[in-house]
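Of the protein chains in this complex, one is absent; all others appear in place.
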Amino acid sequence: MLEVTQLTKTYGRGASAVQAVGNLTFRVAPGEFVCIVGQSGCGKTTLLKCLSGLIPPTSGTAVLQGQVIDRPPDKLALVFQEYSRSLLPWMTVRANVTLPLRSKGIDSARREDLAEEALTAVGLSGFFDRYPWQLSGGMQQRVAIARALAYQPEILLMDEPFASVDAQTRADLEDLVLRLRDEFDVTVLFVTHDIDEAIYLSDRVIVLTPPPTRVREVVDVNLPRPRDQIETKGLPAFTRLRAHVFELIKREPAGSAGDEVLSDQHAT
Amino acid sequence: MTTAVGAGPALGADDHGGQRVWWLPWLTVLGVLASLEALSRSGAIPQDHLPAVTTVLTALGAELRNPTFWLRVWETVQAWGLGLAVAVVAGIPLGLAIGSNRLAYRIVRVLIEFVRPIPPVAVLPLAVLLFGTGVEMKVYLVAFAAFFPLLFQALYGVQDVDPVARDTARAYGLGPAGCFVWVTVPSALPYVATGLRLSAAIALIVTIATEIVVGSSGLGYAINEVRYASDIALMYGIILVTGVLGLAIAIVFRQLERRLLHWHASQRQGMAA
Partner (left out) sequence: MTRRMRAIALESALPVLLVVVWWAASADSESIYFPPLREIVATFADVWLFDRVASDLIPSLIRFTAGFVVAVAGGVGLGLLIGLSPLLRRATDPLVDFLRTLPKPAIIPPAILFLGAGASMKVFIIAFGAIWPVLLNTVDGVRGVDPGTLDMARVYGLRRGERIRRVVLPAATPQIFAGGRLALAIALILMVVSEMVASTNGLGYFVLLSQQTFAIPEMWSGILLLGLIGYLFNGIFVLAERRALRWHRGWRAAALGQPVEAGAATTRPRALVAPGG
């Protein structure tokens, strides 16, 4: 589905160059739910920008279903962390969801159908004609998720989507995403800095090192599905995984001396 | 409606591209001047409508040695400056006073909303009747035109004071007078600076307009004077001077505003719209 090979991204040139992503390799299989965790500032957002075709990588490739990503692929949707910026305040909820479908050449009746289906799936059936700013933060992020689903992507990228909502809403949205993944049969690559969230949601967790960012370890999560906020998080296996991932993240960068080091201090 | 402080360029364009080519603006200016010169020299535009740039600059160069020309410059600057000063002295304190009193504000609100959109040059004929066509008339009219933007901006600036800041000041024992001096006035200052920039520009427009319309002595009058003498090259030369004057005024007041806005913007993060 998605293959990332020796992907690096360096900002600037010469002495002031900052390596945001250093030599990442991983793959995501069709239907998988993969989470990427790492400390703040470890280049997660840069990575997602490369994967969604917004910025070109400095070297290495990202390949989606056999096609090198060099511009935003139309089989990919992205849910941004800041819903207040990614939803357009001058459009109703419905218009926000149908907007991306225009460029796909879908006729207006079908656009409406897709939007209504997606909005109903995220539990917003009564809010089609509201404006985003009339909704709570959690509801706004649901709109953003509905927009992504209506776009009919093969893969859904999510950039810390629940970082700015309160804890209860967050748990609800996590379960919503798990349900929608099955319902819409979509592959998910989910970026977060929350270890619990990563383990709770995913089939595999990719743990990143601090900059220059590498893959430290890929952790398989063999917890039973369907998952449950209380039951799953109470399992001994969950606790073990959490301790393991936590330890991976906290560990000092190993053997960074021999790398093509481009000043850690700049990137932090 | 704040300025785009630190705002990135749209559509992912590379803003550094603009910084690297420092010579580009000069190239444009040169290009425009050269085109005008060519258009005129080639006869594409008749010389008696638009003389060549070099002809204009030569005529202006000779005029710069003429004391009468400098007198005209002074007459314009004087009327502009005096009128603006009167407007500042009257408009800003009045705006601050009305703005900080809820009752006073409500009493004058409707009147202000009505007076605000009236074009100031409409009263030009009345001003001529009352004060003649000399410098006195110009100062009155300029003051009238520059007064309102200052009044409104001071008034609205006061109303925009952060209530939290005011409550904090009260909590720390500042009296009403202390609050006004240390919280209200500084908060309103950026608005006043914007008003000042607008007023300065409108004052110059009105000054030149009166000089052209009723022949009060000054640069506007000089433009008409040389035009009637068919010295078209010098006419453009003097227009160029008024442009330089306008640019100088704009730069000075923009700098003043930037300074006052600097902390203002940092105080209101997240409110940028």
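Labels for the chains are A and B, by order of writing; each one numbers its residues from 1.
We adopt the following convention: a residue touches a chain if its C-beta (ideal position, glycine included) is under 8 Å from a C-beta of that chain, and two chains touch if they have at least 3 such contacts.
Just so you know, these numbers come straight off a predicted model, no measurement behind them.
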item: Selected from A:Ser16, A:Ser108, A:Gln134 or A:Gln229 as touching the chain missing from the view; value: A:Gln134
item: Residue touching the undisplayed chain, where the options are A:Gly12, A:Pro56, A:Pro72 or A:Pro226; value: A:Pro72
item: On chain A, residues whose C-beta touches the chain left out of the figure; value: 49, 52-54, 72, 74, 76-78, 80, 82, 84-86, 88-91, 99-100, 102-104, 131, 133-134, 147, 151
item: In chain B, positions touching the absent partner; value: 1-4, 7-15, 17-19, 21, 24-29, 32, 49-50, 105-111, 114-126, 128-130, 149, 152-153, 155-157, 159-160, 190-191, 193-195, 198, 201-202, 204-209, 212-213, 219-220, 223-224, 227, 232, 235-236, 238-239, 242-243, 245-247, 249-250, 257, 260-261, 264-265, 270-273
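In this text, only the chains that are shown with their structure count from here on.
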item: For chain A paired with chain B, centre-to-centre distance based on mean C-alpha positions, whole Å; value: 50
